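One structure is given below, encoded as structure tokens.
Of the protein chains in this complex, one is absent; all others appear in place.
Showing chain A:
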């Protein structure tokens, strides 16, 4: 299901290439294939954290327990080993391979995509815009808490060697959903 023939041309293709440059895991599928792809990516998780508003279809194939955030989850709860979080995004940027979360449905509080060690994010082709200025104008409400994510967290502070995963999730998987051909 990661076959390159799923990769779309134009903005979705550029987005996938650029996000891949940051060493995010890139996956491609159609709407029908999505539950299976997500089940595969999350098969090793101890639990999957879900923000409110994640479509039921996304979790229909999961064989592991889920943890819905009803705002009762604390940072300590989320710091448990082996947690993954599954979200969508508000908009994505092709030129920079960036996903933007704005706390809307299926994205949740900022805490959820920060403390767990593994983040899986679903991006639909129609959510991808060309560049950062387009993204800024595409945001429905700029006063919501916004997080722009370009690859997993990283540092180059020691002898300029890039090390992925300092404080945020060490693994970021992006699932690009393309229309069925």
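Structure notes:
We adopt the following convention: contacts are C-beta pairs under 8 Å (C-beta built on N, C-alpha and C of every residue); 3 or more make two chains touch, one makes a residue touch a chain; residues count from 1.
Basically, contacts and distances are computed from a predicted model.
The complex appears with one chain absent; UniProt names that chain "Iron-sulfur cluster-binding protein" among the candidates "Iron-sulfur cluster-binding protein", "Twin-arginine translocation pathway signal", "Pyruvate dehydrogenase E1 component subunit alpha" or "Amino acid ABC transporter permease".
For the options A:59, A:96 or A:127, the residue in contact with the chain missing from this view is A:96.
Seen from chain A, the chain kept out of the figure touches residues 18, 21-22, 71, 75-76, 79, 93, 95-98, 103, 109-111, 114, 131-137, 142-161, 163, 165-168.
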